[in-house]
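Here's the structure we're looking at; comments come further down.
Below, a portion of the complex is reproduced, with chain positions unchanged.
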Amino acid sequence: MGNIKVTIWNEYRHEKKNEQIGKLYPKGMHGAIAEGLEKAKGFSITTATLDEPEHGLSQKVVDSTDVMLWWGHTAHKEVKDEIVERVKKRVLEGMGLIVLHSGHFSKIFRALMGTNCSLKWREAAEKERLWNLEPSHPITQGLGEYFELPHVEMYGERFDIPTPDKLIFVSWFQGGEVFRSGCTWDRGHGRVFYFRPGHETFPIFYDDNIRLVLANACRWAAPRIIKVDACPNTKPLEPLPEHK
Amino acid sequence: MGNIKVTIWNEYRHEKKNEQIGKLYPKGMHGAIAEGLEKAKGFSITTATLDEPEHGLSQKVVDSTDVMLWWGHTAHKEVKDEIVERVKKRVLEGMGLIVLHSGHFSKIFRALMGTNCSLKWREAAEKERLWNLEPSHPITQGLGEYFELPHVEMYGERFDIPTPDKLIFVSWFQGGEVFRSGCTWDRGHGRVFYFRPGHETFPIFYDDNIRLVLANACRWAAPRIIKVDACPNTKPLEPLPEHK
């Protein structure tokens, strides 16, 4: 089997506009994520960002992607509807999609969920502990019972999502909230994974556990088939009486 | 408890354009559905159709609806996006939505599901037998183990939908196909029921079992709460150490 073709999409605005964030992620968050996947082996990695033509997501790029990761925050509205539609069509045909952190409000995630995807939030650099509810799931292979992130933005319930097919992680926050931090859904022939951590002001994407989860998730979300949608008029398989 | 406020939305084109369909449904399919609900008692019924201003779905109408039924077919694209958004917002706030037959391809159903909602189909006036998989579900109260419709349009699997929260009916078709004909999903605070039967050229909406299911479904889908979406910045509930 060849490498899994991963496209990491990043809004890539914070890193260019905010000096501190730029120092933390000199190659962009997409660069840090790419670095983690490269170390994990088995991936052919492309990156794409908002300000490129077609947001870096030409038909050709999308059609040759097995798994897409999506990070967006301040510019969800600037993502063109036709590109969102292109990505969505590809997910329903079988591409995997991994939505990160503030991507909960991205057009693509909301379009696939059908809900508001709203939540509670707080920026107080508090501690998060992610509990692993599914130690046998491919996404958690190699992880322990939990892992911690010392400083994060908090996301709290109620997270307005459809009941996940599988709830993988639940987070405990120092300030008193909980969150369904790792959730999977099938949509069409594609697999979707939402993963909560990943704020731009913290070095989340350099964390070893985060990188392990993302590499696992890319393998889990790789297409089993790619199948174009159809709504065919079909002949009967059994003899039918005539009806006038 | 007062009556459940039901709004029956119908595209209402077939009945006006096609003489035979017009004879079958002289008051429109919405009229036949309304008649069934009236007999069932407990509902305050409004109807709305595509060619009315705002498709009959003004903010006021939508805001005062507990449960909406949706029948569309040839003119899905003519439904304005802003009206779809208005209905979707209300579903996520708690309104019930019952999507009928060819409404599987309506903008509102696809927006709530996040998938293509495609299927196989055939117009051969064949027999359908709907098996009741959940005799304890509120939607099937009063039904037997199955019921039959002598002449229907066939819909066959694979139906491209997210895994239903509850699969209520599975259909057997004379021509050899099967279909998940009754499915429920929660979306936001609202309940969604897709119900397969209801083709414009057959007297489906005069059928007693169909009317029983629709009345049951309207009761089941009535709002438990109405809650406006929010994504609040919240204060910690536990003391947090200072972080510089």
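General observations
Residue numbering begins at 1 within each chain, and the chains themselves are lettered A and B in the order written.
The working rule: a contact is a pair of C-beta atoms (placed from the backbone, for glycine too) under 8 Å apart; a residue touches a chain by one contact, two chains touch by 3 or more.
For clarity, every value in this text was computed on a predicted model and none was experimentally measured.
Identical protein chains form the entire complex, numbering 4 copies in the structure file, with 2 of these shown.
Rule of thumb we're sticking to: only the chains that are shown with their structure count from here on.
Copies chain A and chain B of the same sequence differ in orientation by 180 degrees, per CA superposition (steps of 5). Centroids of chain A and chain B (each the mean of its C-alpha atoms) stand 30 Å apart. Touching chain B in their complex are the following residues of chain A: 88, 92, 105, 111-116, 118-122, 124-126, 151, 154, 156, 160, 162-163, 165, 174-177, 185-188, 229-238, 240, 243.
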